[in-house]
Structure formats: C-alpha cells, structure tokens
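Below: one structure in structure tokens.
What you see is the complex with one protein chain gone and the rest in place.
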Amino acid sequence: MIHAAASIALLIVSGAMVAVFPRSILAFLVFQGSLVAIYVARIPAWLRALLLGTALLVMMPVIGAWNGYYLEVATQVGIFVALALGLNIVVGLAGLLDLGYVAFFAVGAYTWAIVGSPHGNIVFGGGFPLSPWAFYLFLVVGLLVAAGTGILLGLPVLRLRGDYLAIVTLGFGEVIRVLANNLDKPINLTNGPKGITPIGRPPVPPFMSYSEGFYFLVLLIVIVVILVNRRLEDSHIGRAWEAMREDELAAQAMGVPLVRSKLLAFACGASFAGVMGVVFSAKQLFINPESFTFLESIGVLAMVILGGMGSIPGAVVGATVVTVLNLQVLKGFSLWLNELKNADVTVLGYNLANLPTQLEPAKYERMVFGIILVVMMIVRPQGLFPARRRQRELGQ
Amino acid sequence: MDLELLVGIFPQVLLDGILLGFMYALIALGYTMVYGVLEFINFAHSEIFIVGAFVGVEILLGLKSAGVLDSVPWVLVLLLILVAGMLASGVLAVSVERIAYRPLRHAPRLIPLISAIGVSFFLQDAIRLFESIWRNAFNLVYPTLDVLNHRYDLTATVDVPLKSLVVIVAALLMLWGLWALVNRTKIGTAIRAVAEDQAAASLMGINVNRIISLTFLIGGAMGGAAGVLFGVQYGLINPYTGFIPGLKAFTAAVLGGIGNIPGAMVGGLVLGLLEAFAASYLSLLTGGAFGAEYKDIFAFSALILILIFRPKGLLGEVVRERA
Partner (left out) sequence: MTGLFEAAGVSKRFGGLTALHGVDYRLDAGIASIIGPNGAGKTTLFNIFTGVYPADEGRVTFRGQPVLGLRPDQITALGVCRTFQNIRLFANMTAIENVLVGMHARVRVGLWDALARTSRFHASEQGSWRGGLDLLERVGLRPKANEIARNLPYGDQRRLELARALGSQPALLLLDEPTAGMTQAEATSLMALLRRLVADLGLAILLIEHNMRVVMEVSDRVTVLDHGEKIAEGVPREVQTNPRVIEAYLGRRAAAPGGGRAGA
C-alpha cells in the first residue's frame, strides 16, 4: 500500500519537476529513475502497467513537446533497449559472448539506407529512393537480412570454444566495419567513409511530429521485442539455451542439438539488431561506418552486464542507465565544467579556467564501459537485476 | 599490369612484412605466455603494450625539453626508454592481474574475459585522461633520433633504416631470451609446471600466485618493449593505437599455436608478410578496385579461418586442454 502510494507520488512529483524545470537534466533523471522505481516496487501488476503506461504513452510525449531533446533521449534509450535485449539472448541466455554484435545493427541500417536514399540509384540503377511506405516493409527485410548474416557467420564459428568465439565475432565486427568503409569501389555499395544521406523517413500519422512518430515506433518495437524475449525464454527453446550455457556437454547428452540451438540464438539476437538498424538509419537521416564500431558493441555488452545477464528487466534498465549516462550525465558534466571554466570559478585555489582544453568528460565513454564491466564482474556478476530464478533463490 | 613494378617492389615489401611480423611476434608473446599458463585471453594486453610506447615518448620528450636528447649517445637513450617501457608495462600487467583477474580465477571462463575487455577500455581512456591533463594532448609524436633514421642500401632499389634493424635485432634477442628462460631455467620449469597443473604444482611447493604474477610481468615487459619499438618505428601514437595491433598480435599467437613461443614468431611473420603483401599488391593486382585497407580483412579472415580449421595453430598448442 505504501509502495503504491509512493509510486504514484513519485511519478507525479518527478513529472512536475520536469514541467517546472524543463531544462534541468537532474529533473529528467529523477523522472527516469521513478520509472525504474515503479518497475521494482511491490505494487499490483495492473497498477504498475497503468503507471508505466501513463508515463511512457502520455507523459513522455508531453515532456517531449516541451523539450524535444528529452524525446530524442527516450528514443535513443529505446533503440539501445532493443539492442541490449537482442544481445541478452546471445550472451545472457545462450552464453555465447558476441563482441561484434553491432555488425548486425550495421547490416540493418545499410539495408534501408541504400534503398531508402538516392544512393540506391548508384547501386541498382534507377528508381530510388523507394517510397517512404516501403520503410515498414524493410523493417522485416532488415530483420531477415540481419538474421541471415547471423546464420552465415554462426554456421562455421559456433563450434568454437567460448573465448575463441568471442574473438572471432570481434574480428567479424571489424570486417563488417572495414567493408562498410571500403565498399565504395569497385561497386559503390556503402559510399565508404562519407556515408549515405539523405535517408528516407517513414510516414507518420498527421497529428504527430517526426520525433513523436519515431518515439512511438521505437516503443512499439521494444514492446514486441520484450514479448518475443519472454516467450522464447519461457519455452523449451529458452530452457535449451540456458542448459547449454550451464553445461554444453550435458545439454547435448540430454538431446539439445548444440549448433542448431546456437544458430537460433545468434539469428534471434541479430534480427532485433537488424530491425533497430533500419529504424536508426531512418531516424538519423545519415549513417557512416563510424556509428558501427567495436565501441558500440561493447557499449551494448556493458548494458547487458550491468542489468544482469539473462535478465529482461536487467537489459532494459542497463540500456537505460548506460545510455542516459553517456547522453546526459557525461555531456552534462562537460557542459557544466565549461560553464565553470568560463565563469572563472576557483576551487581550492585552482582556477578552473586553467584546466586543459583537451579534457572533455563527454569523450570518456570507454572509461564508463570499462568500469562497468570490471566492477560488475568482480562485485556483482549477476547484475543489478539478476535473472528471475537467481533472485527467487536469494529470496528463499 | 606492370610486371617490372611488381617484381621491383618485392624486396621492399618483404622487408616491411618481416618488420611488421617481428612487431606482432613481440606483442604476441604477452598473449601467448598468459594463455599458456591460465588459458585466458588477456584482452588488456594491447593497452599494456601501448603504455610502453607512451612511457618511451614521455622520456624522449622530457629529454628533448631538457635539451639533452642530442648529447646522450643514441644507444643509451634507446636502452633507457626500452627498460623504462618494459618496467612500466610489466608492473601494469601485474597490477591488472591482481586487481581485475585474480578474484575471478575460478569463475566460468567468460567472466575474466569480460573483465579483461573492461580493463582494456578503461586503460585507453585512463591514458587519454592522464595525457590530456599532463600535456593537453593525447596524440603524440616520437621525437626523431636522427641516427636511427639513417638508411642503409641493401640493393640499388632497397634500403633499410637503422631503426628497423634495431627492431628486428631486439625482437630476435627477446624471443630467444624468453624461450631460453622458459625452457632452460628453474623459473621456466615452474612456469611450465603451473601451466600443466596448478594444483599439482602447488603441492610441489611452487607458489602458484607468484608464478602467475611473474608470467604477467614477463609478458607485460615484452609488450612494453614492443610498445617502445613500435613508437620508434612508426612515430605516431595515441591511446587507441594499441588495439588493432593487439588484435593482430593475438591472431599471430593463435596462428602459430597459442602458448608456444616459437609459434608466436612464426605466426607474427606469416601475418606480417600476409599484410604487407596484401597492402602493396592488392591494389596493383586488382587495378585499384580493392585498396590497401583490405589488409585488415585479410588479417581477421586469417584469424577466423585458422580458428575454424586449425585451432591449434601452425606449430601446435603447447598447453594441453584441461578437462
């Protein structure tokens, strides 16, 4: 009862905070935190659904109307949530460490970028860009192409031992990036480092802005992805994956076909990334190989590890926290530091204006990811929101 | 196609390949030593390697700003930065093991690997942070030691700078020294015993933790030396420079047979030559359709293919698979 009252109050207060201080990063962080709090609070399921639904379907777009940047952050968070959920299947459930996950995201993104922009004319002749409506069809095409890529890669490499598999997937990720960088000749498929632009945007309902349209689209995809994740996890397929993660030899002796199960995990994970790649390229209007580096793969891995391997709420929270950390906290800190510098503030006799100009806190994503990975492995390998079963065990 | 050109550049390309190969071999030693003992990929080794390069450049820049760089004999300068780089990287490698790997030694295999990836990323930005504060720049250029750039003519068309000879000689010395240490000394016997069976080695009175630290120290020091030589040879470094050579050196280690010291050299050379030839000839042979950038694809494809078809490497894995 207290939980229920506190949850409602928290949502109202944090919403009001954002309304009163639309420019305050802190207020928006509190709002985001309140969603997590509601998620973990001990309240009836219907109340949780109601509160989260209100927050995501009503409050968030309203906040976005005030400050468009927040809607952008929410959309980015959604994209990374879907990526983290996809990687969670591969790493968390099936126990296969994939260090080149962003390659599948790239495959999806380039699939739409090529046909959704005038660049398609260079590749295939005439007739491009395709009609904006084709975007919705290409969500499926991106899914299939990425899943197919996953199977093509997985087929030869999934027999490898875990640590070698990790390195091979890393190598594969790099190969995809180098290809994207260099396939501007002999056929100009990717336009090389210059990237592809302008990429077509899907039509949205007339009463919505583009950013609202993307926000709801991403939200819808995330919901579907969560549903798919849960259904897979709670089936013979998910159990086979987990058994494989626990003990490969025993799983095989119990009748689990290893290669086929691993391929399925790889393809499922890849397909989520493929769909989001299509959305990402349309949202950004422009893509180039820089968006698909090893750093991105590790970023998604850090999200899964932070939340808890094999845990759906963990992947959601992990993706949210890490994205917010990168987009808001690091950048906010950078801005704040610059303001202090410009204002000639002195701390303990040190004039901040003398700080080195190269010191830009916003650029330290790797340090954030690195600290998350090391600290979580040593202190809490099961993550912040461990998979359901382990938690139940702790509760007993 | 110009056959004369193809033949003409051959010796130079061969030389570049050998040079690159020895560089990879030196870095590969760190991966191979640690893998041989712990069956663990020390993913942070690429940063341990580049830290050596940064220590070298800092000392050189220090000497230069003190105005003494040109008055000290170049051999002494080179020795100084090599020793300093080895020391720094060795100590760093040991500390990383203590902090980020040792607590996870008995965890499932992927757990310490994830931790190692974290350390790798952390170190990249830690170097950047340090250099940004210290120097307000993190892309650094090695000051030139003029003597080292002196070029010796091998043939009418091929010449080799002294610094490349230094790299090759130093690499050969270190490879031989390490091989002798592991195979000819009591410490080497202890290392091999720990690699074979930690429990049994500890029953024989070997301090397993100390041997593991020692392995990291040696592997790290070799990486540090490679870092200094890398800086001397190629000049430009930044905190992220180590990553790709590190990945390729790991490829070299796997190629030669991980855990195997001569294997690291063979693997390094094969990979170095493959890359040098791909970089020079691919564009010529395909009429510019595929550029030198595809050398990375060759390297990573080599890694993928070797792991699929011959995971024990060309010379064989030295460590036996533990049950």
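The chains carry the letters A and B, assigned in the order they are written, with residues numbered from 1 in each.
Keep in mind that, in the parts below, a contact is a pair of C-beta atoms (placed from the backbone, for glycine too) under 8 Å apart; a residue touches a chain by one contact, two chains touch by 3 or more.
Keep in mind the model is a prediction, meaning the values are calculated, not measured.
J.: Of the chains you can see, which ones touch the chain that is left out?
T.: Every shown chain touched by the left-out chain: A.
J.: Touching the absent chain in the whole complex: find that residue among A:2, A:45, A:253 or A:348.
T.: A:253
J.: Looking at the whole complex, which of A:163, A:212 or A:242 touches the chain that is not displayed?
T.: Touches the omitted chain: A:242.
J.: Which of these, A:204, A:232, A:337 or A:352, touches the one chain of the complex that we don't see?
T.: Among A:204, A:232, A:337 or A:352, only A:232 touches the chain that is not shown.
J.: Tell me, which residues in subunit A touch the chain that this view leaves out?
T.: 228, 231-232, 235-237, 239-240, 242-243, 246-247, 249-258, 264, 389-390, 392-393
By definition in this document, only the chains that are shown with their structure count from here on.
J.: In their shared complex, at which residues does subunit A touch subunit B?
T.: Interface residues on the subunit A side: 95, 97, 99, 156-157, 159-164, 166-168, 170-172, 174-175, 178-179, 181-182, 185-186, 294, 298, 301, 305, 356-359, 363-367, 369-375, 377-378, 381.
J.: Quick one: in the complex, what on subunit B touches subunit A?
T.: Spelled out, the residues of subunit B in touch with subunit A are 40-41, 100, 103-104, 107, 109-115, 117-126, 128-129, 132-133, 136-138, 243, 247, 250-251, 254, 286, 288-291, 293-294, 296-297, 300-301, 303-304, 307-308, 311.
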